[in-house]
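Taken from a larger complex, these chains appear in their original positions, while the remainder are omitted.
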Amino acid sequence: MVGGGDGAFIGAVHRMAARIDDQWELVAGAFQSDPERSVMFGERLGLEPDRRYRDFASMAASESKRPDRIDAVSIVTPNHQHHTAARAFLDAGIPVICDKPLTTTLKDANDLAHAVEKSRLPFILTHNYSGYPMIRQARAMIEANELGKIRVVQAEYAQDWLATDLGVNKQADWRGDPARAGPGGALGDIATHAFHLSEFVSRLTAESLAADLSSFVSGRKLDDNANILLRFDGGARGMLWASQVASGKANGLTLRIYGEKGGLEWSQETPEQLVFSPLGEPPRTYRRGGPGLAPSAQHATRLPSGHPEGYLEAFAQIYSDAAELVRAHNDKRAPDPLATLAPGVVDGVRGVRFIEAAVASHKHNAAWTRLD
Amino acid sequence: MVGGGDGAFIGAVHRMAARIDDQWELVAGAFQSDPERSVMFGERLGLEPDRRYRDFASMAASESKRPDRIDAVSIVTPNHQHHTAARAFLDAGIPVICDKPLTTTLKDANDLAHAVEKSRLPFILTHNYSGYPMIRQARAMIEANELGKIRVVQAEYAQDWLATDLGVNKQADWRGDPARAGPGGALGDIATHAFHLSEFVSRLTAESLAADLSSFVSGRKLDDNANILLRFDGGARGMLWASQVASGKANGLTLRIYGEKGGLEWSQETPEQLVFSPLGEPPRTYRRGGPGLAPSAQHATRLPSGHPEGYLEAFAQIYSDAAELVRAHNDKRAPDPLATLAPGVVDGVRGVRFIEAAVASHKHNAAWTRLD
């Protein structure tokens, strides 16, 4: 693991998620930018002394030469370090699991995409919400044409944890600093998730967007609210709202898609259910672990219906799929097709493009800006 | 009553709503454009023979001369007839209750506004959703500054009854015909309600909008889906989604407002509750008839909490408020201030301006268009 040391949030989440399905063991890491503290943190996690690294460069160099080298590295640093860290491990021949957004510039994102293509190494981007079984169910139903031609895609991701100036706060600080977060605030932190789900589930490609960004809290350098119009290939229309100042919203990611024959609605805070409304029939509530589910949804489930799985289990699914992709790579075989739903570097490039397009649109008073 | 004859939907609703609180009695009407059928319909409703009118012009003329003349006329025709009918009664000195949108052109809307101003007659526009007690509660809480400065306003009104071409259908036909409905489809039929609530509750004024309109059903002349960005005075931002092709949505009008200190969420299909989330505290669910309500919410309620009131009761509230406004006018006294929450001709002008601005914005690829 690279990053995820003292005071980090998402690093600990990655470690829990990786443990649940017993497919990964943490054996090496460079956890903090301060080399001494990085080593100490490795000790606290119980790593062997020679695998508590001072920095990711020495870790990539050293691990690539070990006979028991790591199967993959998990990169959970602030955004601005994703590119160099990922590049170092790819160059060392080591598969990468990387947090989103992929990079802070489209140039870097494309660079990583080329490196992945050239190396043919597995690269997994933790758009973790796509690991939810009912998100995969929604995608499967759309692929099976149960909605008919898609007309409308409504996505939103609303939180309130940045509704005030938090003062000194490790999580808020780097996310609010363009040098470390990149050009997007809520855009990079949460809107990319909503954007990814929109395309992942609808199977459409967004062609252009018009973005009206705000920074409501005084002194904030990046956006904390994004109101975005979307146009998809084939004529579908969408809206995407991302906010970190929506008082009362904890982690309100929702996706609603309407087609000629029916509609689908899902909300991350009640992730176990997916409501399908076939036009002219009573709505049906599909439940994780329950009847009527597609193989891809069943693949992503551990417990019977009614025994709630949540955020960690969806995140674990990305790690389990990653394990299969790495195993298949090592075994020189094709992976289980169901594992290939895990997002990769292409999704990462797409996310960075989305951020850059939204920022560009905003600079031109929400003018339509293309996403290709 | 003018309009609301055979096959009409909203006319029957007005009549039910007017009965509930026993403040109005239907005594005269011109119900259909066909004079014979209009008279027959009046007979069916049990009106006295001399008050079953062939058309609204003769009704206005005749009623204005009767000693027992009507206290007010209720105009429930298709949109294009609102202006001439309303004008006829105003000119005859008779107060008007009119369905929305006020008119099909801004010119006509302004003309009515001037006529109302000149005549000083009560004029009530049935933006019926503003009669819901919890909508009035939301407005009262914002007036009491419980949300602090408003930052974000999210409004939506989604239905699915026009998701397919309905063939010959009296309700769909006039709503889809620019000559009778005006320039807006979903815009005029439902988006105006959402727009009205946005301003009515937030106490903000929308300054400009950017609108991306669609007509998803082939052959349709007017919009059936509207994705709109809003900018309010004081810097608040909003989104408004109106759709009549959202499969599975029956009458999904929702309003969510977020300020510096808290957020409010309300949905018309569960109108009895209003969720208030003060920042940093557990959300509280205010219930109609329950504890903690403002006088304006209590004023609009008939039954104890838990005995659901709904659409007709909210509509009835507009009629009851109208009754008080007419009584006060007749008595030459100031009306109960709580009754003055009923929308009027100014709200009607605002709604028509909203429709025209959205259509204009759309013609310029969703360019920002001012609302003043």
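Here the chain labels run A and B in written order, and each chain numbers its own residues starting at 1.
Criterion: a contact is a pair of C-beta atoms (placed from the backbone, for glycine too) under 8 Å apart; a residue touches a chain by one contact, two chains touch by 3 or more.
This structure is a prediction, so every number in the text was calculated from the model and none was measured.
Because every chain is the same sequence, the assembly can be counted simply: 2 are drawn, and the full complex in the file has 4 copies.
As a convention for this text, only the chains that are shown with their structure count from here on.
Note: Cα superposition of subunit A onto subunit B, rotation of 180 degrees, nearest 5.
For the pair subunit A and subunit B, the distance between C-alpha centroids works out to 43 Å. The residues of subunit B lying in touch with subunit A in their complex are 147, 151-152, 154, 160, 163-164, 210, 212, 214, 216, 225, 227, 229, 231, 235, 237-239, 241, 243, 245-249, 256, 258-263, 265, 275-279, 283, 365-366, 368.
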